[in-house]
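Removed from the display is one protein chain of the complex; every other protein chain stays in position.
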């Protein structure tokens, strides 16, 4: 079955979720692909608790907007998603901007909860669809949240992986480096290297990303889309070609 | 008009409330006399905000039982009431017990919020109906909350006065001592001294407590009692000889 | 979430557990406290939120409690808590005295996932002198202020009563938000409810503010009038006569034993069904 890039990425992320024990995932507002991935795991039968932020009806938090951070501080969030205007080879992320502080060249919106969530979640999947030397840089201009921490700093988790429109990288907090896990159809180790501003390891035998199965695609376009229509109408219309009933 | 001791004490306290600018008073559960005093001020036309703790309907707090302490921490409570199993001449109060820690001779219930409220309220009126050398001691066995604090300790207020069944003492935090403000009908400086375990100052011209006026008594027995019937039915029956409609 | 029996809920709380238990004005689960007595729990370390009431006194009387960390133990209008006083005098109970906002602060530190939180007041009180786990520092912000840091308190189990649970396992406690705090701060939360209703409180703007998300709830048991003799919001009031009668009976160990046989063990068959 043919598929869209968004569907491939959702399936990549779902596999990363299922690769480790996961009870509770929080997904931010601007993240329809991670949300689709998390729903896919639920629809595949995983006993997952999802907290979808900014969901208008059934917002999961009754203690105000601090509850997500308290919940994560308590160690109850096993997995969070973060992106970055820039992401570097040590998994540092920059949501501040480029040029002098505080982003005098290009200003991004800001760091949101990253300087806490990245440390306090059980693990983080980094996600950025654009894969270019502009985004994946050797060294971020500013660190919103660091990929690793010095001893003496309480840190519960790190990046598990970085998923982009071209490939999946695994992150190794012990050595503070990414390794290529797989490249998507149409890419190669060389094309990934050419489009990546940071150095990364290439394990032997690395190959193409396994494409979505028919079962995965059927779930995405059916039961997953059903759950997402209210919160992400544009995404569902564009990717799954479905509209919410008026 | 003849009056009950409880009515005299409520009027004494109301006068102490009105003696200083007061916007917001919090009154604990076991304190019908201070509650009556606060209501009397309201019914006399003072623009007071009352937070009556443990009031079953219309409990003022919507942020759980911590809200009173947060509110007081913010500096929004101008006046609080405290009692004590023992109260000493430096206005230290003991709600723990007598004998070795933690009250192996007679154990009182415990300190409640006193070790915070006494510092963080704008001021405190100490109230204890029993006036005997057993209660008013030279030195409390244990300090639940101290009458004064050393420099470097944040403290917003102190005891304004101590009202008992026999007299009213003013407290002077600068010198850490009480002075006799007035003695109730039937008492004298000598009788107060005989029944008080701590030393106190006796200003020149100290006299008998001014009895409740007819207007004060009418308000207490009418509009004040109306407000208190739900929360303090036994007190209203005993003192005002009124019962709530069934 | 499928409701469990009261007996199974009590059995899931191991001896020695640290149990956060709100007081009489804050919807305690007296039903579960009685079930803990029936299962002959031992060595419980109770946490007052921020004080302790009737449920704590009966647990102490029945020999279930090793330690109470609290700001007061009281029966309110019915006076001093008799079995608490007796156990202290007998030396069979440790009390770690605190002050109300300190209990809230220690629980909020756990809620926020920080190792400690500061609190004003306290300095000069003998409470502080008897809490080696609390620490006074000079503010690092250079103001010269001395202030107390309190460590986070992580109960093993939060136990409280709620008006109702919904199909998703959310529970509704209304304005008694200290129950949310202990649910957040504790490893597990076991909640007795009057009833289970259809639907999802989180999708109802009117009910949601008084709800606690199922993510914090480990088990639900139906226990009608499960807070009694304590009050439950506007559902039922405080049963003063019951507590007064208890206070009189529990003045002696024998009197307590008799009260317990009648009010805890005689009801067992009914409450556990």
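The letters A, B and C name the chains in turn, as written, and every chain counts its residues from 1.
Throughout what follows, a contact is a pair of C-beta atoms (placed from the backbone, for glycine too) under 8 Å apart; a residue touches a chain by one contact, two chains touch by 3 or more.
These figures come from a predicted structure and were not determined experimentally.
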item	value
Full-complex contact with the absent chain, from A:96, A:162, A:219 or A:239	A:96
Touching residue (missing chain; options B:4, B:18 or B:49)	B:49
Selected from B:60, B:176, B:197 or B:211 as touching the chain missing from the view	B:60
Residue among C:10, C:32, C:46 or C:117 that touches the chain left out of view	C:117
Touch residues of subunit B, complete complex, unshown partner	24, 49, 51, 57-63, 69-76, 120, 154
Contact set of subunit C toward the excluded chain (per top definition)	105, 112-120, 135, 137, 139-141, 143, 145, 147, 149, 151, 174-175, 177, 205-210, 233-234
Hidden partner chain, residues of subunit A it touches	29-30, 54, 56-57, 59, 61-66, 69, 73, 95-96, 101-104, 107-120, 142-146, 149-150, 152-154, 234
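Simple rule for what comes next: only the chains that are shown with their structure count from here on.
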item	value
Averaged-CA centre spacing for the pair subunit C and subunit A, given as whole angstrom	40
Approximate Å spacing (C-alpha centroids) for the pair subunit A, subunit B	59
Whole-Å separation of chain centres (CA-atom averages), subunit B against subunit C	29
Residues of subunit B engaged with two or more neighbouring chains	none
Of all residues in subunit C, the ones touching two or more other chains	177, 180
